[in-house]
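With one protein chain removed, the remaining protein chains of the complex are shown where they sit.
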Amino acid sequence: MIVTIRFFSVLREAFGAGVAEVELEDGTTGKDLIALLADNNDTFASLKDVVRLAVNDEYVENAELLKDGDDIAIITPVSGG
Amino acid sequence: MIVTIRFFSVLREAFGAGVAEVELEDGTTGKDLIALLADNNDTFASLKDVVRLAVNDEYVENAELLKDGDDIAIITPVSGG
Amino acid sequence: MTTWIDISETALPAEQVHEFLYASQGGGVCVFVGTTRRVTLEEVTEHLWYEAHNTMALKEMEKIAKRASQQWSLLRVVMLHRTGKVSVGEASVIVGAATAHRGPAFEATRFLIDELKKSVQIWKKDVSPDGSSFWVDSGLG
Partner (left out) sequence: MTTWIDISETALPAEQVHEFLYASQGGGVCVFVGTTRRVTLEEVTEHLWYEAHNTMALKEMEKIAKRASQQWSLLRVVMLHRTGKVSVGEASVIVGAATAHRGPAFEATRFLIDELKKSVQIWKKDVSPDGSSFWVDSGLG
């Protein structure tokens, strides 16, 4: 399956892009995706316990199964205002 | 002695003027002035326990002696804002 | 602390109040505006009419700003009051503070308006659409 992943702030800079299309195996959960990204990027690795995933603009539990076409935002601690 | 008396809001309307020049006997205190004004005006009479006197823009105690040339403001409960 | 304290008969300049407070280069700005409310306890107001003992009122506002600056670390303070006719939906008073952080901005601004209402020598008359009026909290029974 193909999903879209959106990165912001620290992660956008760490991955060098704000949006990426990624091919994942069927059955991949949010938790699996976090582990995958942490394996590939040191900055992500150090944030893996504080990031939250949002699918199609709604936060999801890490145990949730991802689906083809999901638009996944990786939300790091916010600092607006 | 001659003093200037300034009225605001309810008292300005009750006395029909914002400023009055008044001749007072030497030795008149703030308390005496309040009694005098209360005798002459019913609205003032009903406010006599809540008004404060200011002489030359500073609040004074009612026991204070008034002096020739004093500029006396009669301050009723305020309601700005 | 830099202050901007004034009483005027013209509309209060919200934009300039913001510019003045932002210029502190602090991080937090709080502004409170009192506006003429259309309905109070089911009675309709057409406009409010304000009268001030200007010289005393300005001195009193200066004192309040100073007391605020003794309690909080304030970069800039604004206290502006309008006199004369203030129609429904218009501003009669704007107070505000600029600070490094937001907590003191809120606290000081609340203090400024609470104290202004308690002690500044300004009086308010409520005029209804039928032309009847009364002085608000005048002390009369």
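Which chain is which? They are A, B and C, in the order written, and residues in each are numbered from 1.
Operating definition for what follows: a residue touches a chain if its C-beta (ideal position, glycine included) is under 8 Å from a C-beta of that chain, and two chains touch if they have at least 3 such contacts.
These numbers were taken from a predicted model, which means no experiment stands behind them.
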{"item": "Among shown chains, those touching the left-out chain", "value": "A, C"}
{"item": "Residue touching the undisplayed chain, where the options are A:4, A:29, A:43 or A:62", "value": "A:43"}
{"item": "In chain A, positions touching the absent partner", "value": "6, 8-10, 12, 43, 46-47, 50-51, 54, 57, 73, 75-81"}
{"item": "Residue numbers in chain C that touch the chain omitted from display", "value": "14-15, 18, 21-40, 88-91, 98, 100, 102, 105-106, 109-110, 113"}
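Convention: only the chains that are shown with their structure count from here on.
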{"item": "Two chains sharing the most C-beta contacts", "value": "B-C"}
{"item": "Chain centre separation (chain A, chain C; CA means) in Å", "value": "49"}
{"item": "Computed distance of Cα centres, chain C from chain B, in Å", "value": "26"}
{"item": "Whole-Å gap separating chain A and chain B, where each centre is the average of the chain's CA atoms", "value": "74"}
{"item": "Residues within chain A bordering two or more other chains", "value": "none"}
